[in-house]
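Note that one protein chain of the assembly has been removed; the remaining protein chains are unaltered in position.
Just so it is clear, A and B label the chains in written order, and each chain counts residues from 1 on its own.
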Amino acid sequence: MLPDLIFALFATGILVGAGLIIAARNPMLGMLGMLVTFINAAGLFILFGAEFLGLLLIMVYLGAIAVMFLFVLMTIDLEFFKLREKPKAYLPLGLLTVAVLAGEFILAANYGLFSTNVTMLPTGEQPQNIIQIGNVLFTTYVLPFQLSGLVLLTAMVGAIVLTHRPRSDVKRQSITKQVLRTKEEGLTMTKPKLGHGTGTNVAKHWKPKSVAK
Amino acid sequence: MELLTHYATTLVTFDNLLMLATTLGIILLIAVPVLLGMAYTTWFERKILGWMHLRHGPMHTGPFGLLQPIADAVKLMFKEPFIPGASNKVMFLIAPMLAFIPVLVVWAVIPFGENPFTGSLMVLANINLGVMFILAVTSIEVYGILLAGWASNSKYPFLGAVRSGAQMVSYEVSMGLIVLAVILLAGSMNLADIVNAQKTVWFFIPAFPAFIMFLVSILAECNRHPFDLPEAEAELVAGYNTEYSAMSFALFFLGEYVAMITMSAFTAILFLGGWLPPFDVAPLNWIPGTIWLLLKIIAILFFMVWARGTLPRYRYDQLMRLGWKIFLPLSFAWLIITAIAVKLLGNLAA
Partner (left out) sequence: MEAISQLIVPNPYLAILLFVAVSVGLAAALQAVPFLTHPMRRSKEKISAYESGFEAFDTARRTFDVRFYLVAILFIIFDLEVAFLFPWAMVLQDISWFGFGSMMLFLTVLTIGFVYEWRQGALEWE
């Protein structure tokens, strides 16, 4: 009853968001569609009782991955991309993706992986799926877990290799150097005579333009 | 059509309508005090800053200037809204709403203490993953600012927004790690359980370094002094809200101050025992828990204003250095120390 309606609400939200991603001329609007899709997908997860996964979806996809997309959109020149729009070139690839996805869906439906009954709302009191995940992830599924660690390491190294360009034309602050500087390095004590300057190098190179009389 | 009438007859029942009405009532009971509290946080900040500068702060509207926030709100309502010509109009209007909605939604899970009459917990949604809910929802906050900077299509807002986005994102990691250390101590992610686990000792004592790092991180997360680089007026005019006026501007303002109160409440619950009195002895535990929570929130807000009154602004490279090179490794190390201690000695769960 009520779960059905809420399902319809979130499902419509996902479709609208996804449609916006595809149809929007402005990439930023497509980005907004992506946010809508993620939020509604998280809502569906929570509706099916997987509240940990739902919140994780918001935290990781919405809070991190989409933020990176937004940074990319903000820091590139969008006009530049309009010039190279050639939608037809991507048609075969798109059709292939659609075919693969459709095949997967049909297979999954044949094996009865889709349940059409949404009967429950999560109560917040049921066995917590975060604990169920935790109980198996770090012991039974230790190999995939460690592999995901390696994937993250690869991503980290890859990001640095691809984007990091050390700049040599800027002065950096070295706090250790600043703190460890001694009195001898930075300061020379002299007792200058009147009218003769300090007698150090700085004073030798400094010549007054005109002497006041 | 049959389906519709079916839905209508089964859903629109007296019980369901009563449920809807009470829920809306409770929501208003939470949202209205939060918004009023936000208005008076601005007054509180101006007053405290004034005294710190040997000034009076607002004092002409009402006794002690108490009507100042209301005057400000009314003024902003009657200001002219304008939308820059070069901006993206839809997103220009959506951005302030995105900055405001998440910080208010967090209040759905904040527990306000035990009901003094029935002893039950006062909270709208008592969910098991309360901590994660707060972290997830506050991570959406950054969109309002980033979109505002982009939609304005003006240089200062753009620079302010990009800075702000990178800054909030950088401190979110160490915040998450610190919160994890608290979860380890309490053995639960339910906010009420975390408070109840502090009955023996408030967590800011066993987790003192984490507490200090968390206080600094919430300053950066809320874009508050000394980390308010996104709106550093000397270099960026007003950052992401340069082009905004009237209520759109007010929504950013609301978002920032509600975020301050929200983060203070979160800190009070994680480290300062939430609604628990400092000692469970006679005169102190007569005071209702909600008052204690309120006092703790005010104390943390005072800390935030105090930082603004005392400290000079950070430079951007120093800010990123503090986040990535100091807080991240330190909070990481603290998490591992806590994990080993908890694994060996057990947690403090009530």
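Rule of thumb we're sticking to: a contact is a pair of C-beta atoms (placed from the backbone, for glycine too) under 8 Å apart; a residue touches a chain by one contact, two chains touch by 3 or more.
Only a predicted model underlies this, so the values are computations on that prediction, with no experimental measurement involved.
Every visible chain touched by the undisplayed chain in the complete complex is listed here: A, B. Set against the missing chain, the residues B:91, B:145, B:189 or B:304 yield one that touches it, B:189. Contact with the chain that does not appear here is found for just one residue of B:38, B:91 or B:108, B:108. Residues 2, 6, 43, 46-47, 51-52, 56, 59-60, 63-65, 67-68, 71-72, 74-79, 121-124, 128, 130-131, 133-135, 137-139, 142, 145-146, 148-150, 152-153, 155-157, 159-160, 163-167, 170-172 of chain A touch the missing chain (whole complex, contact as defined above). Within chain B, the residues in touch with the undisplayed chain are 15, 18-20, 22-24, 26-31, 76-86, 93, 96-97, 100-101, 104-105, 107-109, 112, 115, 118, 120-127, 132-133, 150, 152-158, 162, 165-166, 169-170, 172-173, 176-177, 180, 183-184, 187-189, 237, 242-243, 246-248, 250-251, 254, 316-317, 320-321, 324-325, 328-329, 332, 335-336, 339, 342-343, 346-347.
The definition used in the following text is that only the chains that are shown with their structure count from here on.
With centres set at the average Cα position, the gap from chain A to chain B is 22 Å. Within the complex formed with chain A, the residues of chain B that make contact are 7, 10-11, 88, 90-91, 94, 125-129, 132-133, 135-137, 139-140, 142-143, 146-147, 149-151, 158, 161-162, 165-166, 169, 172, 189, 317-318.
The part of chain A that touches chain B in the complex is made up of residues 1-2, 5, 26, 28-29, 32, 35, 51-52, 55-56, 58-59, 62-64, 67, 70-71, 73-75, 124-125, 128, 130, 173.
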